[in-house]
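For this depiction, one protein chain was excluded, whereas all remaining protein chains were kept in their positions.
So, chain A:
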Amino acid sequence: MTVTLHEGVRVRGLSRSFGDRTVLDRVDLDIAPGEFVALLGASGSGKSTLLRALGGLDPQAGGDLGLPDRKAVVYQEHRLLPWARVWKNVVLGVKGPDLKARAVAALTEVGLKDRAEAWPLTLSGGESQRVALARALVRTPQLLLLDEPFGALDALTRMKAQELVADLWAEHRPAVLLVTHDVEEALLLADRALLLADGRLAEEITVDLPRPRALDHPDFVALRRRLLSGLGVEKENR
């Protein structure tokens, strides 16, 4: 059952199985309005399944989902329509007047105003991902779902994109669920990090560090170690 909430996320007893395999087992999850939550887990732990359920993309997910009305998803691949100009991709599915102006405004925020008329195939990977972010922004989402949005980017571009997301979040304050396997990314961006294991939220870590965050802050290092051991990575190996 899905209920429209005006603010934040309230999920109770979310379950999903594929055949005999239970991927999500009665998961409870709350995200406050404007809160940035990172969801970590090993490959195949069901992170993306959880995100898809929150995005309303999985009609077979069971449980009570209290979700805000305006949601936007950014995927690991940019998923732009190659046959539509960049600005048309940004306002895809949006109705109302002045669509182009709204698209250009969103593109300006991600620094791509000049590429509004370009074809997506002429963009670099980082630029495409920024267009995908603009496409999310233009919907003024109350809940922004990020499914490993930086996973396919090179290290340098990834750092810039993370910075951009941090800035955009500070500016617009949507509730965010960031699915990632990158512990540092989670600690750089999120207020709270959740660990998904065996279909349940196994651990919850509040990231109480001042922003902007430094990778060499002693608390950061300690949290990182805790998260890594929670993910089953031996401390000695890292």
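Basically, a residue touches a chain if its C-beta (ideal position, glycine included) is under 8 Å from a C-beta of that chain, and two chains touch if they have at least 3 such contacts; residues count from 1.
Heads up, the rule we're going with is that contacts and distances are computed from a predicted model.
**Student:** For the chain that's not shown, choose its UniProt protein name out of "Dihydroorotase", "Glutaconyl-CoA decarboxylase subunit beta", "Phosphoribosylformylglycinamidine synthase subunit PurS" or "ABC transporter permease".
**Tutor:** Of the names offered in "Dihydroorotase", "Glutaconyl-CoA decarboxylase subunit beta", "Phosphoribosylformylglycinamidine synthase subunit PurS" or "ABC transporter permease", the absent chain's UniProt record gives "ABC transporter permease".
**Student:** Which of these touches the unseen chain: A:Thr122, A:Thr140, A:Thr206 or A:Ser229?
**Tutor:** Only one listed residue reaches the unshown chain, and that is A:Thr122.
**Student:** Among A:Leu81, A:Ala101, A:Ala170 or A:Leu215, exactly one should touch the missing chain; which is it?
**Tutor:** Among A:Leu81, A:Ala101, A:Ala170 or A:Leu215, only A:Leu81 touches the chain that is not shown.
**Student:** Among A:Gly55, A:Pro149, A:Pro174 or A:Gly199, which residue is in touch with the absent chain?
**Tutor:** A:Gly55
**Student:** Spell out the interface residues on chain A facing the chain that's missing from view.
**Tutor:** Its contact residues with the unshown chain are 55-57, 71-73, 75, 77, 79, 81-84, 92-94, 118-122, 135, 139.
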